[in-house]
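Of the protein chains in this complex, one is absent; all others appear in place.
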Amino acid sequence: MTGFLLRRTLNYIVLLLLASFLTFSLASLTFNPLDSLEQRNPRPPQSVIDAKAEQLHLDEPIPQRYLSWLGGVVQGDFGTTLAGQPVSEELGRRVAVSLRLLILGSVIGTVLGVLIGAASAIRQYKFSDYFATVVSLLIISTPIFLLATLLKYGALQINTATGTQVFLYTGETSATQVVGLWDQFVDRAQHLVLPTLALVLGAAAGYSRYQRNAMLDVLQSDFIRTARAKGLSRNRALYKHGLRTALIPMATLFAYSLGGLITGATFVEKIFGWHGVGEWFVDGINAQDLYIVVTVATFAGLVVLVSGLLSDIVLALLDPRVRVS
Amino acid sequence: MTETELIAVGAPEAAAAGRRKLVWRRFLRNKPAVVGAVILLLLLIASFALPPLLPWDYQEMDYKALLKPPSPEHPFGTTQIGQDVLAQTMRGLQKSLVIGFCVAIFSSVIASTAGAVAGLLGGWTDRAIMWLVDLLLVVPAFIIIAIFAPRTKGSGSIVILIILLSVFGWMIAARIIRGLTMSLRDREFVRAARYMGAPTHKVIISHIIPNIASILIIDTTLAVGAAISAETGLSFLGFGVQPPDVSLGSLIATGTKSALTYPWLFLFAGGLLVTIVLCANLVGDGLRDAFDPGARGARKARKDVAEKKDEAQVELKKAEKR
Partner (left out) sequence: MTASTSTAPLLEVTDLRVSFPGEEGRVDAVRGVNYTVADGEVLAIVGESGSGKSVSSLAVIGLLPEQARVQGSIRLRGRELLGLGDKQMSKLRGSAISMVFQDPLSALTPVYRVGDQVAEALLAHGTMQRKEAAERAIELLELVGIPDARVRARAFPHEFSGGMRQRVVIAMAIANDPALIICDEPTTALDVTVQRQILDLLRKARDITGAGVIMITHDMGIAATIADRVAVMYAGKVVETAPVAELFTAPRMPYTVGLLGSIPRMDGPPRRPLIPIVGAPPAMHDLPRGCSFAPRCPVSIDDCTAAEPPLEKVAPRHSVACIRTAEIGTTQLFDAYRQEIAEPPQQDVTESDVVLRVTDLVKTFPLTSGVVLRRKTGEVRAVDGISFTVRAGRTLALVGESGSGKSTTLSQIMDLVRPQSGSIEVLGNDVATLTKARTREIRRKMQIVFQDPSASLDPRLPIFDALAEPLRIDGRSREEVNRRVPELLRQVGLRPEHADRYPADFSGGQKQRISIARALALDPSLLVLDEPVSSLDVSIQAGVLNLLRDLQAERGLSYLFVSHDLSVVRNLAHDIAVMLRGKIVESGPAEQIFADPRHEYTRSLIAAVPEPVVSG
């Protein structure tokens, strides 16, 4: 058992290393970190540029640079940004911000999606199902940044109509200082409402469709019929036996889509001005900052792998047929 | 099939072309899907046929009309530098549709080849291909594309985008096709063909492909919507289609900044985008229902678990042997 687990973890590590190496090489090849320096007017003396180049190890071959970066990573040092800040600190900060942004929205969105999807399947062909399907399809077809922009627009209208700032939608907290624990909490909440709403809508729409299909499959099953034959009412049988069983395929989906969460976060961060991981890496690419990009890439890869493992675990939890004896 | 299903579905399908006609008829009964298909077709034609008929080219600048709302002269308004938004939107629509369809087709070809070969041959080939799939899933596609695309300018960026999106878009479909092929492999008619002595490639061509064709078609259609969404997202962040060329995504991106004050800059592009993705989804769903009204079609999560369930059942059967 441990042998197998070790092999699987080893495989994951190899994949992760390969992926980060690939990103590292590509970024190194295409980025020119000296750009910002060279573009300055007047152009700094060559010695300054050369010094910077040496500082960034630009003369060394790529594999060597990668290995030295890797060496640092093992000790917790993810390199330094072009501006000279240690990447690891910034990473921690940014991840925390992204988490604060995402957690509430995705959890609520998922739960809502599951419930709506299940209810839709049970009420198949009725108006509520039809309505939910149309709305979900519409939301899914709208890119999340468009959705977010529309929400901002709506918030603006409400704010002007009521004359107060009910919705605050720039940044995580207000620019001006807010004192008092309660006021700080309210301030954060006000800033959180819109992005959370955007995430909830997107997640709920997506999950509800998958859940609906999973439910529809399960509803045809024989064991639902057995439950009804025992005397459970139709709805009780469908919810108690059907939903619980239909959650199983959803577990796989949920775990695998953790990866897509980061990408989705990027847009929300950009629109609402939160300084999370997504915004960081977009800025990093634009600034051609190698270590930021590679670190985020590795982080993203790690998330994908962890979510893969998580999906296996969740599957085992939900499906007794799959548990290791 | 339960007796009730047997009785209700029992009508034997008409011969030969009959089955294709049956699928066609079922599709036509699905009104939203038909509407979606028609709209998609119309938009596709319009995006190519309209621009030559318009008075303004998408790059031309009308200095007399800067940032003007919609008017008879410029039905969709103008941008800050006087470009006709209608012409731009049409061009953007064209590019987005081209990207969507190309990516969908290329990734489907890759997915079906990889999936069918892995599923049928098994063993090392299967392991190697699946390992490649895992690798591509871990590699951050977004980041790679983001790094590359801005290096190219104009139409070149579109080609790069198509290639990269295809390379990173086939993995999940390949998994599904592999699963399907594996279950087909054990179906009696494939076994019968193998016992007759048919060579592998013949088995794939005459037995496997026709039976997964429906899934392929459905997946390709849905992939169009997914590809367009992906390209839009990339363009929004500046990593997609590069100027001077435009796509719906890049138009929305530039327009979003002034969305609250000059809505026409992004509204039309946004509306069209939602429309084509919605239509692609409707058509895909409609096709799925038309091919297999009983089943719900293959979905990623379901397939993964279906595979696991199948394997678990095999385990049970072996356990029952004890």
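Chains: A and B, in written order; residue numbering restarts at 1 for each.
The rule is simple: a residue touches a chain if its C-beta (ideal position, glycine included) is under 8 Å from a C-beta of that chain, and two chains touch if they have at least 3 such contacts.
Owing to the predicted nature of the structure, the values given are computational and were not obtained by experimental measurement.
K.L.:
Which of the visible chains would the unseen chain be in contact with across the whole complex?
P.N.:
Hidden chain, whole complex, touched shown chains: A, B.
K.L.:
Please identify which residue in A:Pro45, A:Gly163 or A:Gly231 touches the non-displayed chain.
P.N.:
A:Gly231
K.L.:
Considering the whole complex, which of B:Pro52, B:Pro72 or B:Pro210 touches the chain not shown?
P.N.:
Spelled out, the listed residue whose C-beta touches the missing chain is B:Pro210.
K.L.:
In the whole complex, what residues of chain B lie against the chain that is missing from view?
P.N.:
2-4, 6-13, 15-16, 18-19, 22, 187-189, 191-193, 195-198, 202, 206-207, 210-211, 308, 311-312, 315-316, 318-322
K.L.:
Name, in rising order, the residues on chain A that touch the hidden chain in the full complex.
P.N.:
Looking at chain A, the ones touching the missing chain are residues 1, 4-5, 8, 221-223, 225-234, 241, 244-245, 248, 312-313, 315-316, 318-325.
Note that in this section only the chains that are shown with their structure count from here on.
K.L.:
How many angstrom between the C-alpha centroids of chain B and chain A?
P.N.:
22
K.L.:
Quick check: in the complex, which residue numbers of chain B touch chain A?
P.N.:
Checking each residue of chain B against chain A gives 134-135, 137-140, 142-144, 146-148, 150-151, 225, 229, 232-233, 236-239, 249, 252, 256, 259-260, 266, 270, 273-275, 277-278, 281-282, 296-297, 299-302, 304-306, 308-309, 312, 316.
K.L.:
Which bits of chain A are touching chain B when the two form their complex?
P.N.:
15-16, 18-19, 22-23, 26-27, 30-31, 137-138, 140-146, 149, 152-153, 156, 210, 213-214, 216-217, 248-250, 252-253, 256, 259, 263, 266-267, 270-271, 281-282, 285-286, 293, 296-297, 300-301, 304-305, 315, 319, 321-322
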